[in-house]
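For this depiction, one protein chain was excluded, whereas all remaining protein chains were kept in their positions.
Moving on to subunit A:
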Amino acid sequence: MDMKATKKKLGMKERYRALTRDLGWEPSYQDKDAIFPYASYEGIKVHDWDKWEDPFRLTMDAYWKYQAEKERKFYAIIDAHAQNNGHLNITDARYLSALKIFLQAISPGEYAAHKGFARAGREFPGVGTQVACQMQAIDELRHAQTQIHAMSNYNRYYDGFHAFADARDRIWYTSVARSFFDDAMSAGPFEFMIAIGFSFEYVLTNLLFVPFMSGAAYNGDMATVTFGFSAQSDEARHMTLGLECIKFMLEQDPDNLPIVQAWIDKWFWRGFRVLGLVSTMMDYMLPKRVMSWREAWDIYGVENGGALFKDLARYGIRPPKGWDDAEKAIDHMSHQFMLGLYQWSFGTSFHSWIPSDEDMDWLSAKYPDTFDKYYRPRWAHIRKLKAAGTPFKNYGLARLCQCCQLPSVFTEPDDPTLTCHRETVYKGEKYQFCSDGCMDIFNNEPEKYIQSWLPMPALFSELGGDVGAWMNWVSLRDGVDNGDYDGSTDQQHFNEWRGLATSNL
(Lines give C-alpha, C1' and ligand atoms only; values in the text may rest on other atoms or scores of the structure.)
Protein backbone atom coordinates (compact mmCIF):
# COMPACT_ATOMS: atom_id res chain seq x y z
CA MET A 1 0.00 0.00 0.00
CA ASP A 2 1.09 3.51 -0.77
CA MET A 3 1.78 5.10 2.64
CA LYS A 4 1.91 8.86 2.49
CA ALA A 5 3.92 10.99 4.89
CA THR A 6 1.24 13.67 5.14
CA LYS A 7 -2.44 12.84 5.37
CA LYS A 8 -5.13 14.49 3.36
CA LYS A 9 -7.03 16.88 5.54
CA LEU A 10 -10.67 15.87 5.23
CA GLY A 11 -13.39 18.48 5.36
CA MET A 12 -16.30 17.98 7.75
CA LYS A 13 -18.48 16.62 4.98
CA GLU A 14 -15.89 14.18 3.58
CA ARG A 15 -14.96 13.02 7.06
CA TYR A 16 -18.59 12.41 7.94
CA ARG A 17 -18.99 10.56 4.69
CA ALA A 18 -16.03 8.29 5.48
CA LEU A 19 -17.31 7.66 8.99
CA THR A 20 -20.95 7.07 8.09
CA ARG A 21 -22.27 7.01 4.53
CA ASP A 22 -19.45 4.89 3.22
CA LEU A 23 -20.21 2.08 5.69
CA GLY A 24 -23.05 0.68 3.58
CA TRP A 25 -22.65 -1.42 0.46
CA GLU A 26 -24.70 -2.92 -2.36
CA PRO A 27 -25.63 -6.43 -1.23
CA SER A 28 -25.16 -9.33 -3.62
CA TYR A 29 -25.95 -12.43 -1.57
CA GLN A 30 -29.41 -11.22 -0.70
CA ASP A 31 -31.84 -9.26 -2.74
CA LYS A 32 -32.12 -5.62 -1.71
CA ASP A 33 -35.90 -5.93 -1.64
CA ALA A 34 -35.62 -8.76 0.84
CA ILE A 35 -33.36 -6.70 3.09
CA PHE A 36 -35.62 -3.64 2.89
CA PRO A 37 -39.05 -5.17 2.32
CA TYR A 38 -41.11 -2.12 3.35
CA ALA A 39 -39.35 0.51 1.28
CA SER A 40 -41.63 0.57 -1.74
CA TYR A 41 -45.21 -0.43 -0.85
CA GLU A 42 -46.27 3.11 0.00
CA GLY A 43 -45.57 4.22 -3.55
CA ILE A 44 -42.79 6.69 -2.75
CA LYS A 45 -40.18 6.62 -5.48
CA VAL A 46 -36.55 7.13 -4.56
CA HIS A 47 -33.98 7.07 -7.36
CA ASP A 48 -30.86 7.99 -5.50
CA TRP A 49 -30.45 7.64 -1.76
CA ASP A 50 -27.08 9.42 -2.04
CA LYS A 51 -28.93 12.66 -2.67
CA TRP A 52 -29.98 12.59 0.97
CA GLU A 53 -28.36 15.54 2.75
CA ASP A 54 -27.28 14.70 6.26
CA PRO A 55 -29.15 17.18 8.41
CA PHE A 56 -26.53 17.04 11.18
CA ARG A 57 -23.14 15.44 10.97
CA LEU A 58 -22.89 13.87 14.35
CA THR A 59 -20.62 10.91 14.95
CA MET A 60 -20.96 8.62 17.95
CA ASP A 61 -17.91 9.93 19.80
CA ALA A 62 -19.36 13.44 19.80
CA TYR A 63 -22.84 12.15 20.51
CA TRP A 64 -21.75 10.33 23.67
CA LYS A 65 -19.80 13.33 24.86
CA TYR A 66 -22.50 15.97 24.37
CA GLN A 67 -25.32 13.81 25.62
CA ALA A 68 -23.42 12.69 28.73
CA GLU A 69 -22.81 16.32 29.63
CA LYS A 70 -26.52 17.05 29.34
CA GLU A 71 -27.44 13.95 31.34
CA ARG A 72 -25.10 14.90 34.18
CA LYS A 73 -26.72 18.31 34.50
CA PHE A 74 -30.23 16.97 34.22
CA TYR A 75 -29.92 14.39 36.97
CA ALA A 76 -28.02 16.78 39.26
CA ILE A 77 -30.94 19.18 39.07
CA ILE A 78 -33.73 16.67 39.52
CA ASP A 79 -31.86 15.07 42.43
CA ALA A 80 -31.65 18.45 44.11
CA HIS A 81 -35.29 19.09 43.28
CA ALA A 82 -36.32 15.86 45.00
CA GLN A 83 -34.05 16.38 47.98
CA ASN A 84 -35.23 19.93 48.65
CA ASN A 85 -38.96 19.30 48.28
CA GLY A 86 -38.91 21.22 45.03
CA HIS A 87 -42.54 20.26 44.51
CA LEU A 88 -43.51 22.88 47.08
CA ASN A 89 -42.17 25.61 44.81
CA ILE A 90 -44.88 25.19 42.21
CA THR A 91 -47.49 27.91 42.12
CA ASP A 92 -50.34 25.63 43.06
CA ALA A 93 -51.07 21.90 42.91
CA ARG A 94 -53.72 22.54 40.22
CA TYR A 95 -50.75 22.85 37.92
CA LEU A 96 -50.05 19.14 38.34
CA SER A 97 -53.06 18.16 36.22
CA ALA A 98 -51.09 19.23 33.17
CA LEU A 99 -48.18 17.02 34.24
CA LYS A 100 -50.43 14.05 34.92
CA ILE A 101 -51.88 14.27 31.41
CA PHE A 102 -48.36 14.60 30.04
CA LEU A 103 -47.09 11.49 31.82
CA GLN A 104 -50.10 9.37 30.92
CA ALA A 105 -50.48 10.46 27.32
CA ILE A 106 -47.33 12.13 25.95
CA SER A 107 -44.42 10.25 27.55
CA PRO A 108 -45.73 6.93 26.17
CA GLY A 109 -45.75 8.71 22.81
CA GLU A 110 -42.04 9.44 23.21
CA TYR A 111 -41.53 5.73 23.74
CA ALA A 112 -43.60 4.86 20.69
CA ALA A 113 -41.51 7.32 18.67
CA HIS A 114 -38.41 5.54 19.96
CA LYS A 115 -39.67 2.21 18.61
CA GLY A 116 -40.89 3.73 15.38
CA PHE A 117 -37.57 5.42 14.66
CA ALA A 118 -35.70 2.21 15.44
CA ARG A 119 -37.82 0.50 12.78
CA ALA A 120 -37.32 3.36 10.31
CA GLY A 121 -33.60 3.30 11.16
CA ARG A 122 -33.53 -0.23 9.85
CA GLU A 123 -36.06 -0.12 7.00
CA PHE A 124 -34.82 2.84 4.94
CA PRO A 125 -32.33 1.70 2.31
CA GLY A 126 -29.98 4.71 2.74
CA VAL A 127 -27.23 4.90 5.36
CA GLY A 128 -27.57 8.66 5.97
CA THR A 129 -31.30 8.33 6.62
CA GLN A 130 -30.81 5.27 8.76
CA VAL A 131 -28.23 6.86 11.04
CA ALA A 132 -30.32 9.99 11.49
CA CYS A 133 -33.34 7.85 12.42
CA GLN A 134 -31.31 5.71 14.80
CA MET A 135 -30.07 8.76 16.65
CA GLN A 136 -33.60 9.99 16.98
CA ALA A 137 -34.62 6.52 18.18
CA ILE A 138 -32.19 6.61 21.07
CA ASP A 139 -33.04 10.27 21.82
CA GLU A 140 -36.73 9.47 22.08
CA LEU A 141 -35.96 6.74 24.58
CA ARG A 142 -34.04 9.36 26.51
CA HIS A 143 -37.04 11.66 26.51
CA ALA A 144 -39.41 8.97 27.74
CA GLN A 145 -37.01 8.09 30.55
CA THR A 146 -36.10 11.63 31.63
CA GLN A 147 -39.79 12.51 31.76
CA ILE A 148 -40.63 9.51 33.92
CA HIS A 149 -37.66 10.28 36.17
CA ALA A 150 -38.57 13.95 36.47
CA MET A 151 -42.16 13.14 37.44
CA SER A 152 -41.32 10.23 39.69
CA ASN A 153 -40.86 12.53 42.66
CA TYR A 154 -44.27 14.13 42.13
CA ASN A 155 -45.74 10.64 42.17
CA ARG A 156 -44.42 10.12 45.69
CA TYR A 157 -46.45 13.07 46.99
CA TYR A 158 -49.43 13.58 44.70
CA ASP A 159 -52.26 11.49 43.27
CA GLY A 160 -52.96 10.68 39.64
CA PHE A 161 -49.42 9.82 38.57
CA HIS A 162 -49.19 6.36 40.09
CA ALA A 163 -50.92 4.34 37.39
CA PHE A 164 -49.63 6.02 34.25
CA ALA A 165 -48.69 2.69 32.66
CA ASP A 166 -52.21 1.32 33.19
CA ALA A 167 -53.80 4.58 32.08
CA ARG A 168 -51.73 4.54 28.89
CA ASP A 169 -53.37 1.32 27.70
CA ARG A 170 -56.84 1.60 29.22
CA ILE A 171 -58.19 4.99 30.18
CA TRP A 172 -60.25 6.84 27.59
CA TYR A 173 -58.44 10.13 27.05
CA THR A 174 -54.95 8.65 26.60
CA SER A 175 -56.39 6.82 23.62
CA VAL A 176 -56.28 10.15 21.78
CA ALA A 177 -52.51 10.33 21.92
CA ARG A 178 -51.86 6.61 21.63
CA SER A 179 -54.09 6.13 18.60
CA PHE A 180 -52.06 8.94 17.03
CA PHE A 181 -48.77 7.14 17.62
CA ASP A 182 -50.20 3.69 16.84
CA ASP A 183 -51.48 5.14 13.59
CA ALA A 184 -48.01 6.44 12.69
CA MET A 185 -46.28 3.20 13.64
CA SER A 186 -48.68 1.03 11.72
CA ALA A 187 -47.96 3.11 8.60
CA GLY A 188 -44.97 2.50 6.35
CA PRO A 189 -41.59 4.13 7.01
CA PHE A 190 -42.18 7.13 4.74
CA GLU A 191 -45.56 7.99 6.19
CA PHE A 192 -44.12 7.51 9.67
CA MET A 193 -41.53 10.16 8.86
CA ILE A 194 -44.21 12.59 7.71
CA ALA A 195 -46.36 11.83 10.73
CA ILE A 196 -43.76 12.05 13.48
CA GLY A 197 -40.67 13.53 11.86
CA PHE A 198 -42.46 16.26 9.97
CA SER A 199 -45.97 17.00 11.26
CA PHE A 200 -45.36 16.30 14.90
CA GLU A 201 -41.73 17.31 15.34
CA TYR A 202 -41.63 20.16 12.86
CA VAL A 203 -45.06 21.67 12.52
CA LEU A 204 -46.57 20.98 15.93
CA THR A 205 -43.77 20.48 18.42
CA ASN A 206 -43.39 24.17 19.15
CA LEU A 207 -47.04 24.27 20.06
CA LEU A 208 -46.55 21.43 22.48
CA PHE A 209 -43.13 21.97 23.95
CA VAL A 210 -42.74 25.71 24.12
CA PRO A 211 -46.02 26.36 25.94
CA PHE A 212 -45.49 23.31 28.11
CA MET A 213 -41.97 24.10 29.20
CA SER A 214 -42.68 27.81 29.57
CA GLY A 215 -45.71 26.85 31.63
CA ALA A 216 -43.46 24.76 33.84
CA ALA A 217 -41.03 27.64 34.24
CA TYR A 218 -43.82 30.13 35.02
CA ASN A 219 -45.22 27.78 37.62
CA GLY A 220 -42.00 26.95 39.43
CA ASP A 221 -41.68 23.37 38.20
CA MET A 222 -37.92 23.02 38.04
CA ALA A 223 -38.00 19.29 37.23
CA THR A 224 -40.07 19.70 34.07
CA VAL A 225 -38.25 22.83 32.91
CA THR A 226 -35.03 20.87 33.19
CA PHE A 227 -36.12 18.04 30.95
CA GLY A 228 -37.55 20.58 28.55
CA PHE A 229 -34.27 22.45 28.26
CA SER A 230 -32.31 19.26 28.15
CA ALA A 231 -34.42 17.90 25.30
CA GLN A 232 -34.28 21.13 23.31
CA SER A 233 -31.04 20.49 21.42
CA ASP A 234 -32.27 16.98 20.57
CA GLU A 235 -35.51 18.49 19.28
CA ALA A 236 -33.58 20.88 17.07
CA ARG A 237 -31.92 17.88 15.42
CA HIS A 238 -35.24 16.09 15.07
CA MET A 239 -36.88 19.07 13.41
CA THR A 240 -34.07 19.29 10.90
CA LEU A 241 -34.46 15.60 10.12
CA GLY A 242 -38.21 15.95 9.57
CA LEU A 243 -37.72 18.80 7.14
CA GLU A 244 -34.86 17.12 5.29
CA CYS A 245 -36.95 14.01 4.88
CA ILE A 246 -39.89 15.78 3.30
CA LYS A 247 -37.66 17.74 0.92
CA PHE A 248 -35.87 14.55 -0.05
CA MET A 249 -39.12 12.79 -0.93
CA LEU A 250 -40.34 15.75 -2.96
CA GLU A 251 -37.08 16.16 -4.83
CA GLN A 252 -36.74 12.50 -5.72
CA ASP A 253 -39.78 12.16 -7.96
CA PRO A 254 -42.74 14.35 -8.96
CA ASP A 255 -45.06 11.37 -8.41
CA ASN A 256 -44.34 11.63 -4.69
CA LEU A 257 -46.07 14.99 -4.35
CA PRO A 258 -49.72 13.87 -4.15
CA ILE A 259 -48.83 11.10 -1.69
CA VAL A 260 -46.89 13.47 0.54
CA GLN A 261 -49.61 16.12 0.34
CA ALA A 262 -52.26 13.63 1.44
CA TRP A 263 -50.10 12.63 4.39
CA ILE A 264 -49.55 16.26 5.36
CA ASP A 265 -53.31 16.84 5.26
CA LYS A 266 -53.95 13.77 7.39
CA TRP A 267 -51.21 14.30 9.96
CA PHE A 268 -51.81 17.97 10.41
CA TRP A 269 -55.38 17.24 11.42
CA ARG A 270 -54.42 14.26 13.59
CA GLY A 271 -51.82 16.42 15.34
CA PHE A 272 -54.15 19.35 15.72
CA ARG A 273 -56.65 17.16 17.58
CA VAL A 274 -53.95 15.86 19.96
CA LEU A 275 -52.94 19.44 20.64
CA GLY A 276 -56.42 20.16 21.92
CA LEU A 277 -55.16 18.93 25.27
CA VAL A 278 -52.45 21.58 25.19
CA SER A 279 -54.94 24.35 24.55
CA THR A 280 -56.78 23.43 27.73
CA MET A 281 -53.61 23.27 29.72
CA MET A 282 -52.56 26.74 28.56
CA ASP A 283 -55.88 28.46 29.07
CA TYR A 284 -57.16 26.65 32.16
CA MET A 285 -54.66 24.45 33.94
CA LEU A 286 -51.73 26.77 34.56
CA PRO A 287 -52.25 28.77 37.75
CA LYS A 288 -49.83 31.30 36.29
CA ARG A 289 -50.42 31.54 32.58
CA VAL A 290 -47.77 32.08 29.95
CA MET A 291 -49.94 33.14 27.06
CA SER A 292 -53.29 32.09 25.71
CA TRP A 293 -53.70 29.21 23.28
CA ARG A 294 -54.79 31.79 20.69
CA GLU A 295 -51.55 33.72 21.16
CA ALA A 296 -49.47 30.57 20.93
CA TRP A 297 -51.29 29.54 17.76
CA ASP A 298 -50.70 32.96 16.20
CA ILE A 299 -46.97 32.69 16.82
CA TYR A 300 -46.18 29.02 16.39
CA GLY A 301 -48.99 28.00 14.12
CA VAL A 302 -49.75 30.92 11.87
CA GLU A 303 -46.35 32.61 11.69
CA ASN A 304 -43.98 29.66 11.79
CA GLY A 305 -46.29 27.25 10.00
CA GLY A 306 -47.11 29.88 7.40
CA ALA A 307 -43.42 30.47 6.68
CA LEU A 308 -42.82 26.74 6.43
CA PHE A 309 -45.58 26.13 3.90
CA LYS A 310 -44.48 29.15 1.91
CA ASP A 311 -41.05 27.56 1.73
CA LEU A 312 -42.54 24.23 0.63
CA ALA A 313 -44.73 25.87 -2.01
CA ARG A 314 -41.89 25.63 -4.53
CA TYR A 315 -42.30 21.86 -4.41
CA GLY A 316 -46.01 22.23 -5.08
CA ILE A 317 -47.06 21.65 -1.46
CA ARG A 318 -50.03 23.69 -0.24
CA PRO A 319 -51.01 24.28 3.38
CA PRO A 320 -52.83 21.32 4.98
CA LYS A 321 -56.47 20.89 4.05
CA GLY A 322 -57.76 21.36 7.60
CA TRP A 323 -55.88 24.60 8.16
CA ASP A 324 -58.92 26.91 7.87
CA ASP A 325 -61.07 24.72 10.09
CA ALA A 326 -58.27 24.73 12.64
CA GLU A 327 -58.10 28.51 12.58
CA LYS A 328 -61.85 28.69 13.18
CA ALA A 329 -61.57 26.34 16.16
CA ILE A 330 -58.80 28.18 17.99
CA ASP A 331 -61.03 30.55 19.98
CA HIS A 332 -63.31 27.73 21.08
CA MET A 333 -61.42 24.54 21.62
CA SER A 334 -59.86 25.08 25.05
CA HIS A 335 -63.22 26.05 26.54
CA GLN A 336 -65.05 23.16 24.92
CA PHE A 337 -62.39 20.78 26.15
CA MET A 338 -62.31 22.03 29.73
CA LEU A 339 -66.09 21.92 29.95
CA GLY A 340 -65.90 18.34 28.72
CA LEU A 341 -63.17 17.39 31.15
CA TYR A 342 -65.08 18.92 34.05
CA GLN A 343 -68.31 17.08 33.31
CA TRP A 344 -66.48 13.75 32.87
CA SER A 345 -64.04 14.37 35.73
CA PHE A 346 -65.25 11.22 37.50
CA GLY A 347 -63.36 9.34 34.81
CA THR A 348 -60.06 11.25 34.69
CA SER A 349 -56.93 10.49 36.65
CA PHE A 350 -56.36 14.21 37.16
CA HIS A 351 -58.41 17.05 38.58
CA SER A 352 -60.35 19.75 36.85
CA TRP A 353 -62.14 22.74 38.32
CA ILE A 354 -64.42 25.65 37.72
CA PRO A 355 -62.44 28.75 36.75
CA SER A 356 -62.46 31.56 39.32
CA ASP A 357 -63.75 35.06 38.59
CA GLU A 358 -60.22 36.20 37.98
CA ASP A 359 -59.62 33.27 35.60
CA MET A 360 -62.78 34.11 33.71
CA ASP A 361 -61.81 37.75 33.36
CA TRP A 362 -58.50 36.69 31.89
CA LEU A 363 -60.28 34.34 29.50
CA SER A 364 -62.67 37.04 28.31
CA ALA A 365 -59.75 39.42 27.75
CA LYS A 366 -57.92 36.78 25.70
CA TYR A 367 -61.04 35.59 23.86
CA PRO A 368 -63.12 38.75 23.48
CA ASP A 369 -65.26 37.31 20.68
CA THR A 370 -66.11 33.98 22.19
CA PHE A 371 -65.68 33.56 25.94
CA ASP A 372 -68.34 35.88 27.33
CA LYS A 373 -70.76 35.02 24.58
CA TYR A 374 -70.59 31.21 24.64
CA TYR A 375 -68.65 29.89 27.58
CA ARG A 376 -68.93 32.21 30.61
CA PRO A 377 -72.66 31.55 30.89
CA ARG A 378 -72.02 27.80 30.94
CA TRP A 379 -69.39 28.09 33.65
CA ALA A 380 -71.72 30.37 35.62
CA HIS A 381 -74.43 27.75 35.41
CA ILE A 382 -72.07 24.98 36.49
CA ARG A 383 -70.92 27.11 39.41
CA LYS A 384 -74.50 27.70 40.49
CA LEU A 385 -75.16 23.95 40.48
CA LYS A 386 -72.09 23.37 42.60
CA ALA A 387 -73.11 26.06 45.11
CA ALA A 388 -76.55 24.47 45.36
CA GLY A 389 -74.90 21.18 46.31
CA THR A 390 -75.81 19.49 43.04
CA PRO A 391 -72.53 19.59 41.08
CA PHE A 392 -72.78 18.98 37.38
CA LYS A 393 -71.60 15.49 36.53
CA ASN A 394 -72.13 13.57 33.35
CA TYR A 395 -72.02 9.84 33.96
CA GLY A 396 -73.27 9.21 30.46
CA LEU A 397 -70.76 7.94 28.02
CA ALA A 398 -69.21 10.36 25.62
CA ARG A 399 -69.56 9.63 21.93
CA LEU A 400 -66.00 9.24 20.72
CA CYS A 401 -64.74 10.09 17.28
CA GLN A 402 -63.74 6.93 15.40
CA CYS A 403 -60.60 8.64 14.17
CA CYS A 404 -59.13 11.02 16.79
CA GLN A 405 -60.91 9.34 19.73
CA LEU A 406 -61.90 12.61 21.36
CA PRO A 407 -65.44 12.99 22.63
CA SER A 408 -67.55 14.96 20.19
CA VAL A 409 -67.43 18.26 22.06
CA PHE A 410 -66.49 20.48 19.15
CA THR A 411 -68.82 22.76 17.24
CA GLU A 412 -69.33 23.37 13.55
CA PRO A 413 -66.54 25.53 12.11
CA ASP A 414 -69.06 28.20 11.13
CA ASP A 415 -71.59 27.83 13.93
CA PRO A 416 -70.33 27.76 17.53
CA THR A 417 -73.80 26.90 18.83
CA LEU A 418 -74.05 23.62 16.95
CA THR A 419 -72.12 20.50 17.92
CA CYS A 420 -70.26 19.11 14.96
CA HIS A 421 -71.14 15.54 14.16
CA ARG A 422 -70.38 13.47 11.08
CA GLU A 423 -71.34 9.95 10.25
CA THR A 424 -70.42 7.47 7.59
CA VAL A 425 -71.49 3.94 6.80
CA TYR A 426 -68.86 1.40 5.84
CA LYS A 427 -69.70 -2.24 5.12
CA GLY A 428 -73.05 -1.80 6.80
CA GLU A 429 -71.62 -0.36 10.03
CA LYS A 430 -72.13 3.22 11.14
CA TYR A 431 -69.10 5.28 12.25
CA GLN A 432 -69.13 8.64 14.07
CA PHE A 433 -66.74 11.56 13.74
CA CYS A 434 -66.05 14.90 15.39
CA SER A 435 -65.20 16.76 12.19
CA ASP A 436 -64.82 16.66 8.42
CA GLY A 437 -61.08 16.28 8.91
CA CYS A 438 -61.48 13.08 10.91
CA MET A 439 -64.14 11.67 8.59
CA ASP A 440 -61.92 12.27 5.55
CA ILE A 441 -59.07 10.42 7.21
CA PHE A 442 -61.37 7.47 7.85
CA ASN A 443 -62.73 7.48 4.31
CA ASN A 444 -59.22 7.33 2.87
CA GLU A 445 -58.30 4.25 4.89
CA PRO A 446 -61.46 2.70 6.29
CA GLU A 447 -59.89 -0.75 6.77
CA LYS A 448 -57.44 0.80 9.18
CA TYR A 449 -59.82 2.91 11.24
CA ILE A 450 -62.52 0.31 11.69
CA GLN A 451 -59.91 -1.37 13.91
CA SER A 452 -59.76 1.58 16.35
CA TRP A 453 -60.04 0.50 19.94
CA LEU A 454 -62.74 2.74 21.39
CA PRO A 455 -62.45 2.82 25.18
CA MET A 456 -66.07 3.75 25.89
CA PRO A 457 -67.72 0.85 24.06
CA ALA A 458 -65.07 -1.32 25.75
CA LEU A 459 -66.43 -0.23 29.10
CA PHE A 460 -69.80 -1.55 28.08
CA SER A 461 -68.80 -4.77 26.45
CA GLU A 462 -66.03 -5.92 28.78
CA LEU A 463 -67.26 -4.61 32.10
CA GLY A 464 -70.99 -4.49 31.53
CA GLY A 465 -71.12 -0.75 32.12
CA ASP A 466 -70.00 -1.10 35.75
CA VAL A 467 -68.21 2.19 36.47
CA GLY A 468 -66.60 0.89 39.68
CA ALA A 469 -65.17 -2.13 37.89
CA TRP A 470 -63.96 0.15 35.13
CA MET A 471 -62.17 2.34 37.68
CA ASN A 472 -60.41 -0.71 39.11
CA TRP A 473 -59.48 -1.81 35.62
CA VAL A 474 -57.85 1.55 34.80
CA SER A 475 -56.35 1.77 38.34
CA LEU A 476 -58.22 4.97 39.08
CA ARG A 477 -59.00 5.47 42.77
CA ASP A 478 -62.39 7.09 43.03
CA GLY A 479 -62.53 10.21 45.17
CA VAL A 480 -58.74 10.53 45.16
CA ASP A 481 -57.31 10.67 41.65
CA ASN A 482 -60.39 12.08 39.94
CA GLY A 483 -62.99 14.81 40.33
CA ASP A 484 -62.88 18.48 41.27
CA TYR A 485 -59.60 19.90 42.49
CA ASP A 486 -61.54 21.85 45.06
CA GLY A 487 -61.66 19.55 48.08
CA SER A 488 -59.14 17.05 46.71
CA THR A 489 -56.34 15.37 48.67
CA ASP A 490 -53.81 17.07 46.43
CA GLN A 491 -55.21 20.46 47.37
CA GLN A 492 -55.29 19.61 51.06
CA HIS A 493 -51.75 18.22 51.10
CA PHE A 494 -50.23 20.97 49.08
CA ASN A 495 -51.66 23.69 51.29
CA GLU A 496 -50.68 21.85 54.44
CA TRP A 497 -47.12 21.11 53.29
CA ARG A 498 -46.56 24.55 51.91
CA GLY A 499 -47.73 25.90 55.25
CA LEU A 500 -45.14 23.73 56.98
CA ALA A 501 -42.44 25.01 54.70
CA THR A 502 -43.28 28.70 54.73
CA SER A 503 -44.72 29.43 58.17
CA ASN A 504 -44.29 28.45 61.83
CA LEU A 505 -47.79 27.16 62.39
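We take it that contacts are C-beta pairs under 8 Å (C-beta built on N, C-alpha and C of every residue); 3 or more make two chains touch, one makes a residue touch a chain; residues count from 1.
The criterion applied here is as follows: contacts and distances are computed from a predicted model.
With the options "Chemotaxis protein CheA", "Molybdopterin synthase catalytic subunit", "ABC transporter ATP-binding protein" or "Phenol hydroxylase" in hand, the undepicted chain maps to the protein name "Phenol hydroxylase" (source: UniProt).
Among A:91, A:186 or A:495, only A:186 touches the chain left out of the display. For the chain left out of this panel, the touching residue among A:81, A:94 or A:168 is A:168. One of A:46, A:101 or A:148 touches the chain omitted from the figure, and that residue is A:148. As for the chain not pictured, it touches subunit A at residues 1-4, 7-8, 10, 14, 18-20, 22-30, 34-35, 37-38, 41, 59-61, 63-65, 67-69, 71-72, 74-75, 84-85, 88, 108, 111-112, 114-115, 118-119, 121-122, 127, 130-131, 134-135, 137-138, 141-142, 144-146, 148-149, 152, 155-159, 161-166, 168-170, 175, 178-179, 182-183, 185-188, 448-449, 451-453, 455, 458, 475, 493, 497, 500-501.
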